[in-house]
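Read through the structure below, which is laid out as structure tokens, and then see the notes.
Removed from the display is one protein chain of the complex; every other protein chain stays in position.
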Amino acid sequence: METLTASPIDDAVARARRAIDTMYAADVAAQSLGIEVLEVVPGNVRIAMTVRPDMLNAHGICHGGFLFALADTALAYACNSRGEPMVAAGASIEFLAPVGLGERLIASARETSRSARHGIYDVAVSDASGEPRAHFRGRCARLRTPSGS
Amino acid sequence: METLTASPIDDAVARARRAIDTMYAADVAAQSLGIEVLEVVPGNVRIAMTVRPDMLNAHGICHGGFLFALADTALAYACNSRGEPMVAAGASIEFLAPVGLGERLIASARETSRSARHGIYDVAVSDASGEPRAHFRGRCARLRTPSGS
Amino acid sequence: METLTASPIDDAVARARRAIDTMYAADVAAQSLGIEVLEVVPGNVRIAMTVRPDMLNAHGICHGGFLFALADTALAYACNSRGEPMVAAGASIEFLAPVGLGERLIASARETSRSARHGIYDVAVSDASGEPRAHFRGRCARLRTPSGS
Partner (left out) sequence: METLTASPIDDAVARARRAIDTMYAADVAAQSLGIEVLEVVPGNVRIAMTVRPDMLNAHGICHGGFLFALADTALAYACNSRGEPMVAAGASIEFLAPVGLGERLIASARETSRSARHGIYDVAVSDASGEPRAHFRGRCARLRTPSGS
């Protein structure tokens, strides 16, 4: 009887979740980083990653590249949660505080702007207590197909 | 007789190279990414990385996080090549063209600005033919020690 | 009897407003740009500016420099609304849509991150109908005094 009671909003959320589950299944990089998808709604996602020994840099803290990779994955999932394929065009990140071995990080992506061709997404990377460790802003563009844009 | 003929510039280059070799030896993340250090002079470095299957995203191309990680490593080595410890504070990256499996990438970091406390480094990520695939600009700050900065 | 009923929150808001009114009175640039201060609470401000003929570039639209100047002023007021003096260290801006002569723009600054030494503020620049025209992210740092930081 579930389908009888599902609202349009529920449908949109279910579609977004399925789209990202499919994307994640093909995303070898996200899987190899140990990323988990926690929550998906159209335009917004929450994902998680735990810092492993092979992610530590010469200072013994998480390499900035892995913090970026987590945030960039959140961007990819958020901007593809509406159905039309988008790719990241660029991003900036601010590192607020070092992250140590074994810490579990949550990246929350929020849709700040979206048009037919472009989008801006802000991603906060926080620790288990909710303290922000990095802020990321990414831009995405509609994926051009060989037949046009 | 080597010490008789070494110029001050040769000495500075040798010191920079040793500093980065020591840093790389402790940089588990860079090693796990398969990064190689090609060239180090004070303020500038060139490093390389080859795209592996576990670096591919859902589009089958290199995940932006790994392009960033390569560029961020070049920033870390360039800004630490002068002896005083620095850490990345933030960065921006522009993705110019997709990068495929097996491609060998070269990241060249150039010192754009440097003061006692801050630095700006520009990193070009290019393919084997020298074509740029990404441009990165990173900011670093002097590492604060417990006793002050 | 006003002081008897004022809550601590009212006091903080009144202090923030006074701090920014004083700052604005000394801010010749903001005045020369025709900027008005609409609202100030600790960490957040809303200001406005109307595009004048001398702000138009060769395409006949508002020069990006003036959009940035509006957003940068919102950053300055937001990051100084808490009492401790801060200065802008850097910023990025995305231009979403052109802005024409006579349009009234509202810049809303929001505190995304704040520590004793640094802050990140996001500023949305919107038109009269609330449509975003630019998104700005600025970083500020505690103003160093001659006696130390």
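Every chain is named by a letter (A, B and C) in the order it is written, and numbering of its residues begins at 1.
Note that a contact is a pair of C-beta atoms (placed from the backbone, for glycine too) under 8 Å apart; a residue touches a chain by one contact, two chains touch by 3 or more.
Keep in mind the model is a prediction, meaning the values are calculated, not measured.
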{"item": "On chain A, residues whose C-beta touches the chain left out of the figure", "value": "90, 92, 139, 149"}
{"item": "Those residues of chain C which, in the complete complex, touch the missing chain", "value": "23-24, 26-30, 32-33, 53-60, 63-66, 68-70, 72-73, 76, 87-95, 143"}
{"item": "Chain B residues that touch the omitted chain in the full complex", "value": "92, 94, 96, 112-113, 115, 118, 120, 122, 124, 132, 135, 137, 139"}
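In the analysis below, only the chains that are shown with their structure count from here on.
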{"item": "Fraction-based call for chain B against chain A, same above half, different below", "value": "same"}
{"item": "Centroid spacing, where centroids are CA-atom means, of chain A and chain C in whole angstrom", "value": "29"}
{"item": "Chain B and chain C, separation of their C-alpha mean positions in angstrom", "value": "35"}
{"item": "Chain centre separation (chain A, chain B; CA means) in Å", "value": "25"}
{"item": "Multi-partner residues of chain C (at least 2 other chains)", "value": "92, 139"}
